[in-house]
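Below are the structure tokens for one structure; questions will follow.
The other protein chains are all here in position, but one chain of the complex has been omitted.
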């Protein structure tokens, strides 16, 4: 920690700062510049509230934290990329594991919501044939308005499991509240934490304890730093299998539903060893832009994509405007594979089991 | 609902739209302009997914929703301001009720976190003497990092209740998860829903069922529309006593912790009949700006303030940098009263019980 | 300047940084913490590009600037508030000067655009009678679309001068390009630099040379720091009479045209000695919110207001939706005076000359 004194700070102000540092059991090193004085703090542990307390002392201009905050999610202490391996529970024998964070790009696809058994089976078959390795589908849906469709609940989870049993696709589905973690965990292969729950810390801890991989969608206006801190909450419970999913942030621009922060890919890669995926559908909000954003994400270095695909998007119960059809997904997948190859990645062939 | 066709839309495109509208049991009225055609939708109910589904039809430029979405929180159907009356539970006999949304400005004050019995008692006495009518204090604290102080839990609630029993101050404290609603409800007079939980819909419904007033802090990048929708979640459970609290939104500007959206006061007043308060402390993030923002909020028409006050802010366990001392609060209160008077409001005298 | 090394930086990295600092003629002080090393830079002048160059050296985590950047606009070296005194050019004898930045609140009012002699005369008489001391009105209008009304040009300036000659109101009008500074300067008492030109540095220098007061509107997404830097551009040309005008920043919220950053008032007051005004009209974008924002600005400590007022706003050629009528302005002025009084400010009586 460094305390930057203002140009008008006097000797008393500086001594006051030094006393405050020492009273926390730390050492203070003073550098006197021509215009301003700086006090460097040496020692550990630094009490969490010290920064705020120092900032308000007279003569202090600014307090800068130095030490790395990401003990578990940060790359400083874990230089190698984390690979998450998932064996879809109850999949047909011989189903290969899904690996996230390796050389291969992981493509997750499926509808926004599980609407019926028929719809999810048709979705699963379609996206699997096109090359997806995991199936998304919401059984519990957070909706801005209480008057909209909110998902089928456990029935939806059952339909997802049926789709997995037939196709071998891993399942990812959202859990919205700590009380649901056990039930959802009986079905899902990956817990999805939605953007609106990205700082629901008790939920993060609960999925941390559940011992299955967790995908953390970025909050609507979440800093990358806060995102890594959310991962710390999960990992501090002993769960190392965390992945990020960039799904667009909220900005002033209204031409898209959100603004895909594609830079988050290299930023996260630099700060963290955890995998990061892109959700082009929520970022775009419009079907016509899903292709471009998918390819941009892969080119930027993302480890995978999560794309909304529906057998009949024009009649989808939620997110229809940003959902592509199975046919469109079939056209998109080879493009993804081409860009993946261009950046030295692969898209796994998935024909082994089902065909 | 209105469908705006693009300038290149042809007759087939328009018919396609009309068919889609009629297949939902609604009527379509076509207005043909010189450059573009518009289709107006008449009838109810409009299926929630219709807008998204229409947006993707060929030739459609834009779909605009018309009907009022805020059935319970909106002013259209409830023209008169809601007043929320709270009788602090277990307060000394003769304690006057706290009324939020009336002529009087409601001032809530207290520390960020309940740190100890002594700290909260001293806070309560201090803010009460200065004119506050309710006491804030977190027993369960959402923290960005899992390695920081997270509150005393139920012990903190007990200390709050003791402070109320002595001072007559109403209590407001945050509840973070549905499972805690019952316990927190045994103590608190007002449930606070924090910014990070502003779209935690299951929590909103749970406090909706609990039958006590609820304060909805605005999410970090929440639209005013989404805020009213969050209120719909609470109110749809039969709880009419909802109030808003603007605490700053996240913008590009870093000179303050958040950007106080003071315009939200008249905007909410126009759209909704529910009271709105200002939290100058979280908006500013710095003690030096709390006075200005408090006064600005009252001048803009807010129904009250929630201010972080601590007996010794320089040693606070959380939010110290933005917390003012009891002495500073004593200096601020008369300024609040003066501005309140200037805009035709009052600040209630609170000396009846304690003195 | 402080260089914060990463936890994995080795001795070579640190020596590399030290060499780079010394090669710029500066001294380097090293503080070795348990986890990380910090290098403090002492000496002057620090080359402007040094920070960027150091940031890319191996092992460097972050470089923090320390020295005060605001040599002329900053409060560090000019602790007392600047007062700007304006004697409206060609006003009737006995017209009192307009003082901005003193105890009195300065209210500037008038239409968005000068539309005709009649319109500006009627506006001037109306706002003067209500208590304004200066008249706004655009002769050169920046418009988002090239197909909209762009002002009357010099004819508009002449009408403004006529209004001043009759009413004694000082004039403020926008100048959009360096080539117009001389002409506009022949008429105006205050140059207005619009939000879109807030970083048009050649224009800032040109008005800096022109020797008349300058109002700097904040750019749509301008940091307060950049705003003070824009003032540096003007002041570095020898012109000390600069004032700021907060007119709302661009955020994700769409309920208002812009988001009034009322916190900018105390932030600017802390960093700078220059006056700051509020433009509630452009911030709100809607007439109904102008009152609230005006009062909020004054309560926050602003030195004045610039309000769009038109004799017939429903037929205004620009900005009609956010413009109030003269009648509404007459109702607003006493409210402004009341809030001003509540925060220890006054609104000058203007009846001396015209009545």
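A, B and C label the chains in the order they appear, each numbered from 1.
Definition applied: contacts are C-beta pairs under 8 Å (C-beta built on N, C-alpha and C of every residue); 3 or more make two chains touch, one makes a residue touch a chain.
Quick caveat: nothing in here was measured; it's all calculated off a predicted structure.
Contact with the omitted chain, checked across A:23, A:44, A:85 or A:292, is made by A:292. Although one chain is not drawn, the whole complex shows that of A:64, A:179 or A:223 it is A:223 that touches it. In the complete assembly, the contact with the undisplayed chain comes from B:254, out of B:15, B:87, B:186 or B:254. Touching residues on subunit A toward the chain that is not drawn are 221, 223-225, 249, 251-256, 259-267, 270, 283-284, 288-289, 291-293, 295-301, 335, 338-339, 341-343. Listed here are the subunit B residues that touch the chain not shown: 2, 4, 6-8, 29, 31-36, 38, 40-44, 61-62, 64, 66-68, 76-77, 221, 250-252, 254.
The chain not displayed touches subunit C at residues 48-49, 51-53, 55-57, 69, 71, 142-149, 176-179, 196-197, 199-203, 205, 219-221, 226, 229, 232-233, 236, 250, 286-287, 313-322.
Going forward, only the chains that are shown with their structure count from here on.
Per-chain CA centroids place subunit B at a distance of 31 Å from subunit C. Separation between the centroids of subunit A and subunit B, computed from CA atoms only, is 27 Å.
In subunit B, 221 are the positions where the chain touches two or more neighbouring chains simultaneously.
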